[in-house]
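One chain of protein is taken out of this complex; the other chains stay put.
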Amino acid sequence: MGKVFRFERKTNGLQKINMRDIVIGDSNFVVMAGPCAVENREQLISTAKCVKESGSHFLRGGAFKPRVSPYSFQGLGEEGLELLNEAKKETGLLIITELMDKSDFGLIDRCADIIQVGSRNMHNYSLLKFLGETQKPVMLKRGYSATIEEWLLAAEYIHIYGNSNVILCERGIRTFDNTTRFTLDLGAVALIKSFTNYPVFVDPSHGSGMRELVGPLAKAAVVVGADGLLIEVHTDPDQALSDGKQSLSCEDFSRLMDELNPICSLVGKKLM
Amino acid sequence: MGKVFRFERKTNGLQKINMRDIVIGDSNFVVMAGPCAVENREQLISTAKCVKESGSHFLRGGAFKPRVSPYSFQGLGEEGLELLNEAKKETGLLIITELMDKSDFGLIDRCADIIQVGSRNMHNYSLLKFLGETQKPVMLKRGYSATIEEWLLAAEYIHIYGNSNVILCERGIRTFDNTTRFTLDLGAVALIKSFTNYPVFVDPSHGSGMRELVGPLAKAAVVVGADGLLIEVHTDPDQALSDGKQSLSCEDFSRLMDELNPICSLVGKKLM
Amino acid sequence: MGKVFRFERKTNGLQKINMRDIVIGDSNFVVMAGPCAVENREQLISTAKCVKESGSHFLRGGAFKPRVSPYSFQGLGEEGLELLNEAKKETGLLIITELMDKSDFGLIDRCADIIQVGSRNMHNYSLLKFLGETQKPVMLKRGYSATIEEWLLAAEYIHIYGNSNVILCERGIRTFDNTTRFTLDLGAVALIKSFTNYPVFVDPSHGSGMRELVGPLAKAAVVVGADGLLIEVHTDPDQALSDGKQSLSCEDFSRLMDELNPICSLVGKKLM
Partner (left out) sequence: MGKVFRFERKTNGLQKINMRDIVIGDSNFVVMAGPCAVENREQLISTAKCVKESGSHFLRGGAFKPRVSPYSFQGLGEEGLELLNEAKKETGLLIITELMDKSDFGLIDRCADIIQVGSRNMHNYSLLKFLGETQKPVMLKRGYSATIEEWLLAAEYIHIYGNSNVILCERGIRTFDNTTRFTLDLGAVALIKSFTNYPVFVDPSHGSGMRELVGPLAKAAVVVGADGLLIEVHTDPDQALSDGKQSLSCEDFSRLMDELNPICSLVGKKLM
């Protein structure tokens, strides 16, 4: 590993990405929480408030949703972005949301502090090249069947076109065992941290598909060296329009943040 | 299987797609052959002539290439499309080529008779919706880690937006065993043929990554019920800019076409 | 591939295994059919008669069954072997049955013409060494997650201890897609035939888990170069104690044998 990659050698310390008062990378541990999909004003604002109160730094929430079935809820689109902007103003949280199509970039750029490239678009090289020509911070989720090398090369697409604000996010890979929705590959996180200077996040919600496993895997992410977490939180998980089974309630999320604190301290990271 | 799908039930026989004098589906067996990537005029024209002579109905060749590494040859782009047009005029072959980005649709539409959506874009739902709003025939390759259900739902994205000219193409899936590049899933072909009326093609070149296996797997595709083949042919495989190891030479291709003929006859298909 | 293997180079033609009037390997195509498990006298004898009548050369049937759950039917054991012996006398069919434990070898040796090592015991190196010290023909099924190299090295365990009567059997591998029970890897069959001289069989029943796919995959096995088939047949598939969904009825099996005949002829093999 390593020899095919030109960028992001571990030569000059961890890549830091500064947004307002938040620094990703360095010795910070950054949490991004919120619903899978933006559903309506009440759901979004109340979730934003609860994750803010528990110490989340970012609000996550999808306005454009890449759904496997065309018959599933496809997201609120532009209306969803307006609600994210509203939540941002009301809570002061930074925003991360997904871009599926470069023609939506203008809209999303006005709302998002970080643009997410989802697992199913990790191989969408047109999109990666396009984002490489911007300076927007990009969180590149691992394709659920991408090797570590393919994932790092996808990151290099963004780099080589001029944008070094790249954050990686491990979110589980597809294996023969469907008991859990995906299998979180924490060895990949430790490996990538050992020879690149990318900030690496972990998404234990997609990485398991079961809310009971989100807490244990979130803690494990801290000790293997991750720089932050992406967590699905919903005010009423059982009524969520997507991914309810893997969403934490506000109470669960608050408890998890309390439990993460001493683990972050132990490994020399600052959660808040 | 089957209950989540609304389109393409086996109610009114196989979907047929007519292009000039070629009918895909029905009792025809259609072959599309050519280089992985369009490299230059001489390579393309000479390959086009050789596949035409051996009985191929279509010329395949990529002008826009989705490559895992940004340092690999990315295709000739617009120049490649011009060469495909030239080959079309010179040989009379129909053209299939890949669209990666909807902003290139106009260019590709003027050249291609069928637009290919590659394995890495099967989950690019923005692209699928866009193609659903055209009437262009689309060959939708299976994502190399897509379940059969995910693949059929991707096809429904195109359908539901209004375009029923959809051809599926099995091209191998990723498994634990990397001895062959991918593992061709011929059971999936037989299964899909048993309860849908999509034409289904097979790509034994990507499905194995080894030219020695292309012939045996091409024959197997015929007997499991495929409607055609997508095969990589190069006038000088060892010098190919991409996928040389899985490309047939013109001589190999000619021999394979001769061998496919009696097998097609045996299963009641006409190779032409 | 190939460099780590010492035995079975393609130096002196296909390995032939002679049993009574049957020759495995060479230009013969040999069919072994019968129930997954021996259940009772009536079931076994009537199935044996029907597969004999349709042209099967061997009766398959498990007396000792390696079941994933301890609560599933574990096979009739010694009583099952007696029934197999009875079926053998009555029909003249040769017998193939599975050995799970070397302490049962004596019992099984008196009944079986070929001993099967099942997929879950392919890595049971104690068993392989033991069989290597006999001269009994062994059919070594591929571990459902074994690479081609691991499978060939398992075969070398038998060889190196002195027994060259080894037949391989591809029976499907485990992948991310559970739509079919396993994914039949016909590329592996073509690859192994290209550089070894092992006879290679295919089991389309386990390789798909769906009786609708057994026929198409059986035919595909012929054209990729297999030397024979292992097929589950049951007089009343829906009442089978194991694997009913993948078992053919006697009528289905008879029809399949008729369809295989011209395909075998086409590739220069003799089915009967």
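The first chain written gets the first letter, and so on, giving A, B and C; residue counts start at 1 in each chain.
Here, a contact is a pair of C-beta atoms (placed from the backbone, for glycine too) under 8 Å apart; a residue touches a chain by one contact, two chains touch by 3 or more.
These figures come from a predicted structure and were not determined experimentally.
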{"item": "Residue of B:Y71, B:F105, B:F176 or B:F195 in touch with the missing chain, whole complex considered", "value": "B:F176"}
{"item": "Of C:S27, C:S126 or C:Q239, the residue in touch with the unshown chain", "value": "C:S126"}
{"item": "Contact partner of the left-out chain, one of A:N85, A:S164 or A:T183", "value": "A:T183"}
{"item": "Absent chain, residues of chain B that touch it", "value": "145, 174-176, 178"}
{"item": "For chain C, residues in touch with the removed chain", "value": "4, 6, 66-71, 100-101, 120-121, 123-126, 144-145, 150, 153-154, 156-157, 160, 174, 176"}
{"item": "For chain A, the residues touching the chain missing from this view", "value": "1, 145, 147-149, 173-180, 183-188, 190-191, 194, 207-208, 210, 212-213, 216-217, 219-220, 222-225, 262-263, 266"}
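Operating definition for what follows: only the chains that are shown with their structure count from here on.
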{"item": "Angular offset of chain A relative to chain B [C-alpha, multiple of 5 degrees]", "value": "180"}
{"item": "Chain A-chain B separation of Cα centroids, rounded to whole Å", "value": "35"}
{"item": "Mean-CA-position distance for chain C and chain A (Å)", "value": "48"}
{"item": "Of all residues in chain C, the ones touching two or more other chains", "value": "145, 174-176, 178"}
